[in-house]
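Partial view: only certain chains, each at its native spot in the assembly.
Labels for the chains are A and B, by order of writing; each one numbers its residues from 1.
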Amino acid sequence: MPHLVILYSGNLDRPIAQGGTNMSALCRGLADAMLSVRDEQERQVFPIGGTRVLAYPAAHWAISDGGAAGEAVGKGGDYAFVYLNLRMGRGRSAAVHERAGRALEAMVLQHFEDQIKSRPIGLTLQIDEGPEVFDAKNSSLHPLFSKN
Amino acid sequence: MPHLVILYSGNLDRPIAQGGTNMSALCRGLADAMLSVRDEQERQVFPIGGTRVLAYPAAHWAISDGGAAGEAVGKGGDYAFVYLNLRMGRGRSAAVHERAGRALEAMVLQHFEDQIKSRPIGLTLQIDEGPEVFDAKNSSLHPLFSKN
């Protein structure tokens, strides 16, 4: 933990000239945004060795009315959708949730600034606290960053 | 919100003659089913601009015993599995959950009517109320449907 999973309509994986976006760059930007979050005592919230972003284009999708309303207003019917879900550990304050959410939202809005103007696109970001009843972590990544 | 995510065994993306299905058509059918749901006051439950269905074939999978029981009864060992998860906003009544669930289930059963007769397949549909601790939505899609 934490990890951020992005589910999105597959049309965003097209070449940029055809309405796509650089999703790898967004993943990196979001990981960096996560690493920048500080709590009320200015401590880093997310450990560097445990920060992960995974992005998944849907193979099939259906959005809203399928395109008619966008066509009717000259915005086109090739709707896009991005759902970002951050799952983080339990017990953080509401202020930390808000800081994390705003940092991620700012990166998402910057990344999609042009798209949100030019096409119908929905961007939803949600943070969940993990409700797990069992949790096991094994890592050869964390130790790279552990302090001696 | 709401969004419906479909996770399924990748064998369902094969050509229909080889046991596949038209998953894009199912996505559209499920989006339409969501848009048809009404609450106890006959109001539309899911906003058109916020209705999304995303479908993901697994790249790798393992189901049940791997095929032996199906082979043994002449049904074949190429099992399939479809998991549909609708995440919707908090605060709806149990009756609305039931109506939404039954509308989606009816579409799923219609779509897989032939497959459920001809092969071993599992179809599981669940609705969750989002437990999010942070929620941010930005959309150029919703405004296409907002009333003035």
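Operating definition for what follows: a contact is a pair of C-beta atoms (placed from the backbone, for glycine too) under 8 Å apart; a residue touches a chain by one contact, two chains touch by 3 or more.
This one's a predicted model, so the numbers in the text were calculated from it and none came from an experiment.
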(request) All chains share one sequence here; work out the copy total for the full complex from the 2 shown. (result) 3
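In this section, only the chains that are shown with their structure count from here on.
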(message) So chain A and chain B are the same sequence; what rotation in degrees superposes their CA atoms, nearest 5?
(response) 120
(message) Need the CA-centroid distance for the pair chain A / chain B, whole Å please.
(response) 22
(request) Write out the stretch or stretches of chain B touching chain A in their complex. (result) 1, 3, 5-6, 13, 23-24, 26-28, 30-31, 48-57, 130-142, 144-145
(request) Within their complex, state which residues of chain A touch chain B. (result) 7-9, 56, 58-66, 69-70, 73, 75, 79, 81, 83, 94, 97-98, 100-102, 105, 108-109, 112, 116-117, 119-129, 131
